[in-house]
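What follows is one structure encoded as structure tokens, with my remarks underneath.
Here the complex is missing a single protein chain, while all its other protein chains stay put.
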Amino acid sequence: MRTVLLTGFEPFDKEPVNPSWEAVRALDGQRVGDAIIVARQLPCVFGAAITGIEALLDELKPDVVIAVGQAGGRTELSIERIAINVDDARIADNAGAQPIDVTIAAAGPAAYFATLPIKAITRDLRAAGVPAMVSQTAGTFVCNHVFYGLMHALAQRGNAQVRGGFIHIPYLPEQAARHPGAPSLALDTLIAGLRVAVATTLATTDDVREQGGQLH
Amino acid sequence: MRTVLLTGFEPFDKEPVNPSWEAVRALDGQRVGDAIIVARQLPCVFGAAITGIEALLDELKPDVVIAVGQAGGRTELSIERIAINVDDARIADNAGAQPIDVTIAAAGPAAYFATLPIKAITRDLRAAGVPAMVSQTAGTFVCNHVFYGLMHALAQRGNAQVRGGFIHIPYLPEQAARHPGAPSLALDTLIAGLRVAVATTLATTDDVREQGGQLH
Amino acid sequence: MRTVLLTGFEPFDKEPVNPSWEAVRALDGQRVGDAIIVARQLPCVFGAAITGIEALLDELKPDVVIAVGQAGGRTELSIERIAINVDDARIADNAGAQPIDVTIAAAGPAAYFATLPIKAITRDLRAAGVPAMVSQTAGTFVCNHVFYGLMHALAQRGNAQVRGGFIHIPYLPEQAARHPGAPSLALDTLIAGLRVAVATTLATTDDVREQGGQLH
Partner (left out) sequence: MRTVLLTGFEPFDKEPVNPSWEAVRALDGQRVGDAIIVARQLPCVFGAAITGIEALLDELKPDVVIAVGQAGGRTELSIERIAINVDDARIADNAGAQPIDVTIAAAGPAAYFATLPIKAITRDLRAAGVPAMVSQTAGTFVCNHVFYGLMHALAQRGNAQVRGGFIHIPYLPEQAARHPGAPSLALDTLIAGLRVAVATTLATTDDVREQGGQLH
């Protein structure tokens, strides 16, 4: 049986909840075809978040890893294309650290591309009625940090067959209700969407070629 | 028993559904305290939409009327403050008409304020976890047209005790999935929100004074 | 010789300058055809701003009045369509007042339409390379307050032949430099644009019928 690891984050930025944890924990233990989903929470802390996901790789030996994080202000599921080797924190993390222009892995490359089928996931989400878009940047906070750390760990271990990536999700409606003007998606939509992302990843060997870029 | 009339529109602008009709029809026949909700559909057609709502006033003699319409691109329930006496259509309506700078009621005033407790509704929606905002413009298409026609009809009939207004709602997620970047709210959230709007209206005689304006 | 009164505001909301005053004062004393422009500053204060513009009507007996104000966050010259009879202040004015849901003129109508040729102005601005759009709301702060007060004063005096309206303008670049993400227009562009608006108003008796509405 294949194992799919989904990670979500603890709340940060003064929010009482983090939709990424609320969504992935609802999928914990669920079967998708021949695979089982395991959901775990990561701290919103530079360093500790990567240590945490590395320990989960050792413990669970997953075949697929999708890290999920909150993107307050985005409207859709953002399927991230690339993780970059820098921390540049606009706010402090949950341990009070605010690194600026710090390299994540000293000997690591400038970036890693996700190895999920990001175009097929986007296509299947839209077909399922879930708003989705390929994103060209995961930012420079703890989400990008974990995404980079995950891909670096997989590369270092020679686990090329383990596929990994990151999906940003909007606020929940109850969060947006306290941020006038902010978009949101219902928890049910997020859960259904992440389940589609898992199923598509498991079913797709080679990604489709569909346009998902930006002019700038 | 008091009667609350909720109207929704048929689909327009090439959409297969209109969230306003999907949401209000789910509330048709429901009780809210001592009141009953009646939901009806209006055509997305200049002229016919007002004729339709006037006929519903005659038929149902409602105590409260909330017209609801789709606002593709908005993120929240928009509780409209004011209806203005002009049609200026960016696209054709469902009958092919596209009036530009045409007065809705020749002898009517420039505008009518909603007589719903728009601030209390916004406050109660947010408290219920439903994203909401007071809006200063309902546009110049069929939504504003019906809103103006409703308020003008109530004023003409001397029905000052009948309260009326308009609420714009975002796309459903399945619509937003075909409009990359567009925000949306789940149907359940919309239904729950409109039910709150009805309950607050029935329970509120004098609106609260809470800030809901815009600098520009 | 005809007289065109342009008003701008003093700075507010902690800004060191107000682009509306910077732009209109550059046009003070300029000739446009057979007309002369007179530029004056208004306080960003509820009540006093209307008293100020009423005094200017008495003093200058202008043929055209265009009040101009800052709209931080907008991208274009916004040619306002309608002024509404309510103050609802998101922040305090320069005298510390923050009225909420207060009627501007107790016996006044709900709204007044601008009597400028708003469509012709928008068309001519675009043709001159100046970004412009018709706007359906001037907000509920001091800008809308002055716009309503101006139109009410003209109506009260029976000065139907005096045309009046309001144009919102974006930040200057040096203001936007302190508001990351905010759009702006250069002072030269604003000045050129307001001059076009004056010339078009003087040259236009009946406005053109060109689409300038919004769906919502």
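Letters A, B and C mark the chains as written, and numbering starts fresh at 1 in each.
As a convention for this text, a residue touches a chain if its C-beta (ideal position, glycine included) is under 8 Å from a C-beta of that chain, and two chains touch if they have at least 3 such contacts.
Because the structure is predicted, anything quoted here is derived from the model rather than measured.
Touch, as defined at the top, links the missing chain to these shown chains in the whole complex: A, C.
Note that of C:97, C:133 or C:155, the residue touching the chain absent from this view is C:133.
Of A:4, A:49, A:104 or A:138, it is A:138 that touches the chain left out of the display. Among A:8, A:72 or A:149, only A:72 touches the chain that is left out of the view.
Summarising the interface, chain C meets the missing chain with residues 75-76, 125-133, 173-174, 176-178, 180-186, 188-189.
Although one chain is not drawn, its touching partners on chain A can still be listed: residues 13, 69-74, 78, 81-82, 84, 86-91, 98, 100-101, 109-113, 119, 136-141, 143, 168, 207, 209-216.
Just so we're on the same page, only the chains that are shown with their structure count from here on.
With chains as nodes and touching pairs as edges, the resulting graph is an open line.
Seen as a C-alpha superposition, chain A sits on chain B after a turn of 180°, to the nearest 5.
Each chain gets one centre point, the mean of its Cα atoms, and the points for chain B and chain C are 30 Å apart. Chain centres here are Cα averages; for chain A and chain B they lie 38 Å apart. Of all residues in chain A, none touches 2 or more other chains.
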